[in-house]
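For this depiction, one protein chain was excluded, whereas all remaining protein chains were kept in their positions.
Naming follows writing order (A, B, C, D and E), and every chain is counted from residue 1.
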Amino acid sequence: MSALHVVNKPQSRSQTLRSCLRLLQPGDALLLIEDGVYACADTGENRLLWQNLPADVSCHVLQPDLDARGITLPLTAFALVEDAGFVDLVCRHDKTLSWF
Amino acid sequence: MSALHVVNKPQSRSQTLRSCLRLLQPGDALLLIEDGVYACADTGENRLLWQNLPADVSCHVLQPDLDARGITLPLTAFALVEDAGFVDLVCRHDKTLSWF
Amino acid sequence: MTEEASGNSEPRTLTFISRRSPYGEDYPRACLDMVMAAAVFDQTVNYVFMDDGVYQLLNGQQPARIHAKDLSAHFGALSLYGVENVFADHQSLLERGLENAALAMPVDVVDNARLQQLINHSDQVFLL
Amino acid sequence: MTEEASGNSEPRTLTFISRRSPYGEDYPRACLDMVMAAAVFDQTVNYVFMDDGVYQLLNGQQPARIHAKDLSAHFGALSLYGVENVFADHQSLLERGLENAALAMPVDVVDNARLQQLINHSDQVFLL
Amino acid sequence: MNITVVIHTAPWSHQASATALRFCEAALQAGHGIYRLFFYYDGVHNTSTLAVPAQDELDIPAAWRALIEQHGIDTVSCVSSALKRGILNDQEARRYEREASNLAATAELSGLGQLIEATAHSDRVVNFGA
Partner (left out) sequence: MNITVVIHTAPWSHQASATALRFCEAALQAGHGIYRLFFYYDGVHNTSTLAVPAQDELDIPAAWRALIEQHGIDTVSCVSSALKRGILNDQEARRYEREASNLAATAELSGLGQLIEATAHSDRVVNFGA
């Protein structure tokens, strides 16, 4: 039993991302989309945010949203996925929690 | 020249209130409405928030929004106003900045 | 409208996490409507209040003052609909100074581990 | 639609503070449209990017990737419309690690005091 | 005083429309004038004739229509915002070959120039959004 958590807001704007992080479990996956992609830009604050992730949680970011916003240096911990990858993540995990 | 700043979000949810506080000037007035009224409930975090207000800034909160949400103990620094008081504040200050 | 009953498949466990404060937005109302619909169609329902959503549980709400419908008035109907599993996130209550507040209905105050367990045992989780 | 020109009263100083990141919401577009309208009707315009609004200034945006219109493409037209006073809030840039980033157009990076001065000298301030 | 009120949100989805309505009622009651009501962005949904609220809910679009008629308030629904959100008068419905129109008779479709003009001629401008 594992879940895909999809988040579309950066932590600077709302509690959404922080609440999601609190409920992540080993084996889960996290996907940042839309404005959520700002949370994986390479800044001090973001590096701090991602330090204490549970073990065995995979992090992904939707590339079209990064490109649209002109973010070129996402943190390396994040795998870049296209729309097809988004679909694949949904299928690979038992359920999808959309945090918005 | 003085401004009325109207804010409808608590600081826990967005940067809106903090950015407003940053631009308050002596003689200005602050009015919390809608979900902004949660920021004047009597909690430790809120008391901290209101400590370093500039001198001579008057704080107000819209009573109908407090009553709707069941908040009975607003911080005493906030004057309670009804809709007529909201109108009066708008007229008394040269301009109204609506932060949402 | 004919509602196609979902009776012909065994009931699923659906968890609804309501995360927004009342009246500023209509999402809390939309979440409550989903909970009721799930219950009417015999699903096993978990109703969780988290983040600003715990503000919906405050006592003494008078939304008539802002021409809004009283959300907490509907909480009483939940048990009639068979919705017994109602939870409030402890950390969210704590952050807002509500850990000892009188709430509009009896709820099970739960910690992170219990919330994670709820999610694991759910077939689907909706967050509004 | 006939637009009643506001020519018959002396121009006012209008400040527009754009506070949201591009593409997630349409408010940045709505703010830009207001700035252009104010300029067309000969008002003195201040255009300020603050909080997540500074993200609108990032270079290399490719919104076609998400079927959206390129906001920064319109920044070039601002000077044609006579909008010369364009500002970015220094603290907002700093908080987002953009203090040294190449921006999509030349802006005046300002501190709190300068922003307060802008507000004082404005007849009206819009925040979107 | 002459006050221009700008509404940026749809009724019910956010509280701002209901707050703006109460503000206008209070201002008029205190003897002030509403120079112009300008519905912008999602606010244009306040000027739809098709909204049908639940019985126990305040009919916000109807409340606006009543207030506007009672006080003869100059009311504009921003045309670029309205077109995009499917709020059309007969003229725009014909122009874009749509088979229906749903703009309230109490509102006029016009451009942002009307907001700029109102700002230049009002004592105060108050925005309601989310």
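In this section, contacts are C-beta pairs under 8 Å (C-beta built on N, C-alpha and C of every residue); 3 or more make two chains touch, one makes a residue touch a chain.
Source: prediction; values computed, not measured.
The chain not displayed here makes contact, within the full complex, with A, C, D, E. Among E:15, E:48 or E:110, only E:48 touches the chain that is left out of the view. Not every partner is drawn; the one left out touches chain D at residues 23-26, 66-69. What chain E contributes to its contact with the hidden chain is residues 10, 12-13, 41-42, 45, 48-54, 57, 61, 80, 83-88, 92-93, 96, 98-102. Interface with the hidden chain, as seen from chain A, comprises residues 6, 8, 33-35, 64, 82-84, 86-88, 90-91, 95-96, 98, 100.
Following the convention adopted for this analysis, only the chains that are shown with their structure count from here on.
Counted by C-beta pairs in contact, the busier of C-E and B-E is B-E. Shown for chain C are the residues that touch two or more other chains, namely 23-24, 52, 66, 68.
Annotation for chain B: residues touching 2 or more other chains are 8, 12-13, 15, 34-35, 64, 95, 98, 100. Inter-chain contacts, as defined above, occur between A-B, A-C, A-D, B-C, B-D, B-E, C-E, D-E.
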